[in-house]
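With one protein chain withheld, the remaining protein chains of the complex are depicted in position.
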Amino acid sequence: MNKERLVAFTDAIIAIVVTLLVLDLPRPDGPTLHAIIADWRNFIIYIATFFLIMVVWYNHHIIFTNAKKINRTTYWLNSIWLLLQSFIPFSASWLSEYPTSSVPGFFYVVVTFLWAVSFQLLDRNLEKLNPDLVMPNRYAFPLLYLSYLLEAILFIFIPILAVAVTPIMAGGIVVVSDFVEKRHARHN
Amino acid sequence: MNKERLVAFTDAIIAIVVTLLVLDLPRPDGPTLHAIIADWRNFIIYIATFFLIMVVWYNHHIIFTNAKKINRTTYWLNSIWLLLQSFIPFSASWLSEYPTSSVPGFFYVVVTFLWAVSFQLLDRNLEKLNPDLVMPNRYAFPLLYLSYLLEAILFIFIPILAVAVTPIMAGGIVVVSDFVEKRHARHN
Amino acid sequence: MNKERLVAFTDAIIAIVVTLLVLDLPRPDGPTLHAIIADWRNFIIYIATFFLIMVVWYNHHIIFTNAKKINRTTYWLNSIWLLLQSFIPFSASWLSEYPTSSVPGFFYVVVTFLWAVSFQLLDRNLEKLNPDLVMPNRYAFPLLYLSYLLEAILFIFIPILAVAVTPIMAGGIVVVSDFVEKRHARHN
Partner (left out) sequence: MNKERLVAFTDAIIAIVVTLLVLDLPRPDGPTLHAIIADWRNFIIYIATFFLIMVVWYNHHIIFTNAKKINRTTYWLNSIWLLLQSFIPFSASWLSEYPTSSVPGFFYVVVTFLWAVSFQLLDRNLEKLNPDLVMPNRYAFPLLYLSYLLEAILFIFIPILAVAVTPIMAGGIVVVSDFVEKRHARHN
């Protein structure tokens, strides 16, 4: 496998997915401020999903930059990860249409959760192939999974806040991991 | 011809085609589990088509990575291959709308079959230009064509299973070819 | 200007434009062979436009690969060329809806003609900056413009044949130019 070509191909798919998200934002029903404010729930879902994908791109970028070796399994795990990712605009669009229902919310949690699991499998594959590649934060995935649980619970009570949980948690993990990595680098 | 630019251009088109597929997944008719399960046929068609394209990308990647020389004919064969590939979302979308009819199924088989034939022509062109480039599995294309025949027959009786035949067969060929290649590498 | 980044950006836009074309193919009105054959005009328009863009990509590729120097004017001429190109899916879509009317046909000719003119300006800019870069076929642009005239006339009488004129002519020019270039290379 040529790592550069795989990474460029993956990035093109992520770029399209993140841009397709905006196509599902409903056009306001008139030329008034009221019409655009009426869609505030869709804006929150859009922005949260946009940042979730950006956080994950950042992590994908980190592990692939550091990895020197990849193999066929990497390709297939990356493909499964991309497949699950492709359901995100679909799932965000369903949620946007029924922002106060819990079933589309649970579906969104399930899709992004499975997407995170496939990312962990991809990460493990790369760590096995590149023993030097140790993720700085060993609590990253457990914390992420906890945030999905929290998100699922919130979808029962305050659906509109729920979508924001995972991007915030994932962002927090990136910041902490980065801090740990820097301290680690200073000590060695 | 600059191989890198051609490959990057081709990858961008494949990335868009594979992502457009998901746009044709119908949005569920309500915020219920029942509404999303009702579209299960579309999910199978989507996932099977996604993996078919991913298997083919893998092979395209292999032959272009190994090829050192390409010429103007390579470009045109690659363009025909891309044209046929661009009919896949169209054909998958038609099939999704009528998942139990056989004509859209046959059309899907014909499109993906012609796409495979154009890939074989592309492969032959590259093998001629690069005599070292021998595909490890000489049965790959005959087996692939057999799977299309099987798929066409299944579209008469159990349409929904039919779409899965070719990705599974193509995936199997990749695994076997890879195994043959490794054994071959060990012996030399 | 960084040539590589400009070329990659341009290629991404061309890849999206060529793939958006297929989105405008109307889905057949039923699961029958008759329904898909009813749209034969749209298929011809689609395939002709696809190949027209592929021929032009090939030429864009040639001049940019050979050019060593580019400047700010190159960027703006390339942007105008991309703007005109972005009207092609729009124009092909309008033509597809009224394949037997001549106004959408003339509009298609005007759009692709202006696109060719902007390409000639881009070519001249690159030839000035890179005196070594001489297009092998000095009749290429006059012949291309003649083909647009022919196409415009055909749109009055046999609209459906008209769209095929320019890709065939442009393809012919590529083949001839390539032949001239090879003979030229052999003589020097």
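For reference, chains read A, B and C in written order, and residue numbers begin at 1 within each chain.
We take it that contacts are C-beta pairs under 8 Å (C-beta built on N, C-alpha and C of every residue); 3 or more make two chains touch, one makes a residue touch a chain.
Everything numeric here is computed off the predicted structure, so don't read it as measured data.
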Given C:20, C:121, C:143 or C:168, the residue that touches the chain left out of view is C:20
Chain A residues touching the chain left out here are 7-8, 11-12, 14-16, 18-19, 21-23, 25, 27-28, 30-33, 36, 47, 50-51, 54, 57-58, 61, 65, 178
In the full complex, chain C touches the hidden chain through residues 1-2, 5-6, 8-9, 12-13, 16-17, 20, 72, 75, 79, 82-83, 86-87, 89-90, 93-94, 97-98, 101-104, 107
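The rule we apply is simple: only the chains that are shown with their structure count from here on.
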Note: chain C sits from chain B at a C-alpha centroid distance in Å of 27
Between chain A and chain C, the Cα-mean centres are separated in Å by 38
Multi-chain touching residues of chain B, meaning two or more other chains, are 8, 12, 16
